[in-house]
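Here the complex is missing one protein chain, while the rest keep their positions.
By written order: A and B. Residues from 1 in each chain.
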Amino acid sequence: MSAPDTFLNRLTEYVSSAVDEPSWIAARRQAGAARFEALGFPTRRHEAWKYTDVSRIANGEFALPKDAELSAERFDALRLNFDAHRLVFVDGLLSETLSDIGALPDGISVEPLSKALIDNHEAVGGQLGRLANVDFSPFAALNTAFAHEGAVIRLDAGKVIEKPIYLLFFSRSGSPVMSHPRVLISAGANSEAMVVEHYVGEQDAANFTNVISEVFLDRGANLTHYKLQEAAQSEFHVSSLHVDQSRESNFASHNLNLGGALVRNDLVCDLNGENAETALWGLFFGQERQHVDNHTQVNHNSPRTFSNENYKGILGGRARGVFNGRVYIKRDAQQVRGYQSNANLLLSDRAEIDTKPELEIYADDVQCSHGATTGQLDENAVFALRARGIDEQTARGLLTLAFANEVMEATRLPEVAERVERAVAGKLPERFNLEGLVEVSE
Amino acid sequence: MATEEMEQLVRREYKQGFVTDIESETVPPGLDEDVIAFISQKKGEPQWMLEWRLDAYHQWLKMTSPDWAHLNYPPIDYQAISYFSAPKSKDDAPKSLDEVDPKLLETYEKLGIPLHERAALAGVAVDAVFDSVSVTTTFKDKLHEAGVIFCSISEAIREHPELVKKYLGTVVPKGDNYFAALNSAVFTDGSFVYVPEGVECPMELSTYFRINAANTGQFERTLIICEKQAQVSYLEGCTAPMRDENQLHAAVVELVALEDAYIKYSTVQNWYPGDEDGKGGIYNFVTKRGDCRGDRSKITWTQVETGSAITWKYPSCLLRGDGSVGEFYSVAVTNGRQQADTGTKMIHIGKDTKSTIVAKGIAAGKSDQAYRGLVKIMPRAKNARNFTQCDSLLIGDRCGAHTFPYQEISNSSAMVEHEATTSKIGDDQLFYCRQRGIDEEDAVNMIVNGFCKDVFQELPMEFAVEAEALLSVTLEGSVG
Partner (left out) sequence: MLEIKNLHATVEGNEILKGVNLTINPGEVHAIMGPNGAGKSTLSAVLAGRDGYEVSEGTITFDGKDLLELEVEERAQAGLLMGFQYPVEIPGVKNIYLLKAALNAQREARGEGDIPAPEFMKLVKEQIAFMKMDPSFLQRAVNEGFSGGEKKRNEILQMLILQPKLALLDEIDSGLDIDAMKVVAEGINSLRNSQRSILLVTHYQRLLDYITPDHVHVLVDGRIVKSGDKSLAHELEARGYEWILEESAA
């Protein structure tokens, strides 16, 4: 598909209004635009997009956001309410009034990208785009062409931050806009942090969000990353998260997807040093005509690296879920352990799941396994609950929640877990009624 | 066992690597309409068959070679291949075994394929295909009594055109894929089986394929039809001489099972794999598909793949009939520089359809192997069930094993399970066997055979023995 002119026109529009920026950014922007122009949007003929048709994005008309105005009331209605260092972006633009970074320990910085580029553009430039370059995908190229805002988190060696860092990307209702945020996390040796990326849309929002996050973990660094995606039901959400792990580093990802009309998440984790370890948890919940596509790739590039991946999908209505998990073990990367599991629950006859767990292995002294299952609730368990006097709808609802819980139990943030539970319980079809048991969100 | 010990690869000569010195008639290399017309005329085919071939050829011209498999090979020059080679015999075709060139019979003896008395003992009817033609089919009379037709496809086109017309290309359409289209244009021979309603074929049917002539491709076509409540077990074996150049094999197999019919199709594929540097060997691009057209019909594919330089093969089942069953049991062994991308497709269309996939891959030397499978549950396939188990065993640290399973599920009552593991032979398992006095190579064979047991037990007895022997030959020297 050729790159629709509308997107490139927007770029011209953007560049003409662009503020002063370092020349290397401008050069990269041009490279991104050129790459996107050459590639166009992917089609289903591309193996990586076999199950996901992005023509609704390609044919969309998305303006560039003009301002970041948002009342405290609208903000409070959707944000997570917990004690955190907070940056808020409204339709991709920084909201200084709603952000509240608070006091940070020495050696730790949390800044908007626009500010980091002015303060420290050389250090940022050295890492930005290193993991996600314009060849990764047409969306990465598009992001590179437009990106100007986002978050930069830096931890010096040995620094530990207690409170979570909360990045809220708020999508307003109104005429459709697009945003291309960038998140850069650089964790020094033995540092430790927890970052929450929260994407939430107001009910009538119809925006297109295209985000890239890059994470660098130095030796022994420990990062827990949450992505809670609650886009509105007419929104488009495309993201990629790239992780570069040095030896002995530890990464945990919680990729929780509840919203969006069309969602595509890519997660690429490179285990580049011995004893690096990664744990990937994922939940995708789709109803009505939602389409949620999760692609993950774990590259064991070094011996004695470990990965454990567990993704669960719950699909009702006419929703479609896609899971493509790839575990790659490089030649001579011996004594690797890589496990992957994907389980899916289909709640309706018109829901669909396409799953492809891949192993690509070039070393012999490894332990690898993957499993994928798709099925329904265990009727024996439904019966067992009914035998204890629970009605059938409630039994099914409870068991569906229990299915999600295997992933949710790994979360260490009760606010996130509660949000997910309420959203799932609230959107289950009637025969999975949980009213009165779980306090549901609207 | 230490890796370096594993590494020392000693090779045994490919056992079936002899060339038979037989006078043969071979068309010059190259492919155009004239060559196709020549093949058709040589086979004494009716006009409709020639038109069918030409239509396939025109479709093929518009297609491109698939590139999605995990395989790496230079482009194939289709104009450098000869599309027809037949042993010259006194007559047009041998009428009985006595008329067959004694050298040919000797060839089959060397291959261990019983065309004579041993066939009688084994109770297996054999159709032997040598380069482009079927040289003999045994036990015709006994099969005829039962109403079973077992003959070469060329003969079937001449003698049973109504059956061929009705079924040929209905499971694998002419333009299904690049190699199927090529085969449809130029196929030279292969087997035809028809089992009438209610008949259980009284013996195992078997075809042995042999590529002998240099620079020839082999494009056989097999069509098996089981009417209602009919049953047949069919075995196929393949070998080729050792030659430095690569030879192309692009076969098409179509199976049709009507109501309550059962077709069991077993393959032991031992095409020449090339030498240890990857020189020579067969390129094996095969389209095999079974159509469970009738309710409660069943198709079982069992394959043991030890040969070929390149394998591209996905025996599949279309589970159309309600309650129909598809099974795929596979052992693929690669050594040296062999590459294999193989697996299956199970397409669940009817209600209460079931499929089972058990794939065991063993990679040694510098070989590369991939399992690629698709399980598709269509929206109307209520209560469909699939179980898939893929296990890979790596021997040595220069090989690769990959798993690419696709699941596309559009019915909420489906239960689909996929499990895959990758491992090596455990040091502790080897030690345990050796501590019982069993030497290392025997221990490896024993453990690998144990690893493959789920599949071997699906093979007819005489093939199971052959498969186990082949496995140990293929792996010979993969441990030090």
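We adopt the following convention: contacts are C-beta pairs under 8 Å (C-beta built on N, C-alpha and C of every residue); 3 or more make two chains touch, one makes a residue touch a chain.
Here the structure is a predicted model, which means the values were calculated and not measured.
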Check your understanding: Which of the displayed chains are touched by the chain that has been omitted?
Key -> B
Study note, to complete from the structure: Of the candidates B:26, B:449 or B:472, the residue in contact with the absent chain is B:449
Study note, to complete from the structure: On chain B, the omitted chain is touched by residues 1-2, 426-429, 431-440, 442-443, 446-447, 449-454
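What we mean here is this: only the chains that are shown with their structure count from here on.
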Revision key, fill the gap. Per the touch rule above, chain A residues touching chain B in the complex are 47, 51, 331-332, 334, 344, 346-376
Study note, to complete from the structure: Counting only contacts in the complex, chain B reaches chain A at residues 3, 6, 68, 379, 392, 394-424
